[in-house]
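Worksheet: one structure, shown below.
The complex is shown incomplete by one protein chain, all other protein chains being positioned as in the whole.
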């Protein structure tokens, strides 16, 4: 059975290692914070200027001066720090953030990503996404395998304007975990009960299918 | 009579206006701080990371964590701030410092300055001088008109390796106040009792002599 | 100590005029210069170019300038949280230059620090890099970006002293420190204006040399855009 959004987040959480600084994008990536094992130390960076981001505040404790990049009220944990946007993107460009998890509209088999603009529609902007994808050594895309029209989002080539070139390393969808390899999308894991044929049918880009494709453990 | 070093400092102090942030080099420039009129507000920046530098401490109050760019123990005044070297040179390159006063070995009639290196001798380095002269909109050189061998330090062209190109605006020596003009050194003022002929004899570069050359008031 | 105080926001903003380029601190509605924006609405200069990470909401922040059609061009990383913005943009009344957020921040910092241009990997291979010089460093392609040039920077700080020294609070810091000294004139409003010497010189985020005018702000609303609490 295909995963739901929480399932995708749960699977991605398994990629997070002890001592990682992680930047979570809006949407499914935000849910990843709910699945971090208790026994590892992880700090969340929000690019508007906090490291050591905590959970949402309890009602009545909201602070207008303490928000995340999604403009939501948040809290800070012991050991947190605040800083300006140049320092924040210095951390990102300088590869000090260990892992970036973000959503996408399209990913190409070369690791290109498109997630900020649909021609003809209102464009809200790329925010920090272009800085994040251009700099992170370790980028995981969290997205659905196909769009609302049922078209594959894993393509030979992106059709939408790019956010970054040859930068995505791994993709987790409701159907599969895939890695970008020089030859295309390497199918690493299937969602529980999902067949390789289903994944193949939903993937427009070149799919590399190993002999054995284990099921995800979620 | 030619000025002494304190006289040069005193004359330069007259160039400092209310509200100026000033960077003082080592040597004669340091003495300028002693001659700031009481009725104007001036803040001294030291490029190692302080704005609002105060006088030397009283004995027993020296703080190893509070020095100026000459590595001397100093104090800070109310309204002072400490910052890192990138911010400090950001202030300098960003033209936020209003006036830089520094010494020189040679100045050319085009405003080039040489003050950091004598070929064949031990070179200690340029420190912050190249950043200061390349960025300041307002640079005054404080120096003796001639070197120890009696040779002019105001030259058609510098013979020593340059610190900066076409940057000096004004020169105050023991003999005169001069401005760099497109045509050469404009003689603006003579030291008390010093003749134009004396200044002319001590100046190797092109000297522009107006009809009237007033005496300095020091 | 050089005193940077002006008595009122009116005095601080009076010389803004048509066609100027203005920088505004803030991320979303967090840390925006509310007093200066209100005064710019009253003063009503037109054809402004505004550099700000976001463009406010319909009835708050830079949305107020948009409502009065004071803005000709926005330079931002993320916009369109308000309907009027969308209308003006789609109708072509409003020009929008979208810039990656880190590049936006660095272009401010470069202006502050006298760095005319720098290279960043952000935007390489995208339409953001179109027409810009690119170059490979350490095997990786980068885009050359240049420092902003602006007439005024409007900044909101938490505490400030009369010498213009500033301290910011929480994530209201964001772009505010980077815009200080990044324009010809920097105007700062603070929640608490203190005498010189009241702030620990070790704790100052922005030294007064980067501030031209500082005033005690009033009636800060500090609106929350996405109030989110635990279940």
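Labels for the chains are A, B and C, by order of writing; each one numbers its residues from 1.
Here is the rule we go by: a contact is a pair of C-beta atoms (placed from the backbone, for glycine too) under 8 Å apart; a residue touches a chain by one contact, two chains touch by 3 or more.
Since this is a predicted model, take the numbers as computed values, not measurements.
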Chains shown that the absent chain touches, full complex: A, B, C
Contact residue for the chain not shown (choose from B:4, B:84, B:151 or B:183): B:84
In the complete assembly, which of C:17, C:47, C:202 or C:230 touches the absent chain? C:202
Hidden-chain contact residue, picked from the options A:14, A:76 or A:138: A:76
Among the options B:15, B:62 or B:179, the absent chain makes contact with B:62
Can you list, in ascending order, the subunit A residues touching the missing chain? 19, 21, 41-43, 45, 50-52, 76-83, 86-87, 89-97, 135
Interface residues of subunit B (partner: the chain not displayed): 46-50, 55-59, 61-74, 76, 82-86, 88-89, 92-93, 112, 122-131, 134-135, 161-166
Residues from subunit C at the interface with the omitted partner, ascending: 106, 110, 113-121, 135, 137-138, 140, 142, 146, 167-170, 201-203
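As a convention for this text, only the chains that are shown with their structure count from here on.
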Just grab the chain with the largest centre-to-centre distance to subunit C, centres being mean Cα coordinates. B
With centres defined as CA means, the chain nearest the overall centre is C
Subunit A and subunit B have mean C-alpha positions lying a whole-number Å distance apart equal to 56
Among the residues of subunit B, which ones contact at least 2 other chains? none
Residue list for subunit C, restricted to those that touch at least two other chains: 109
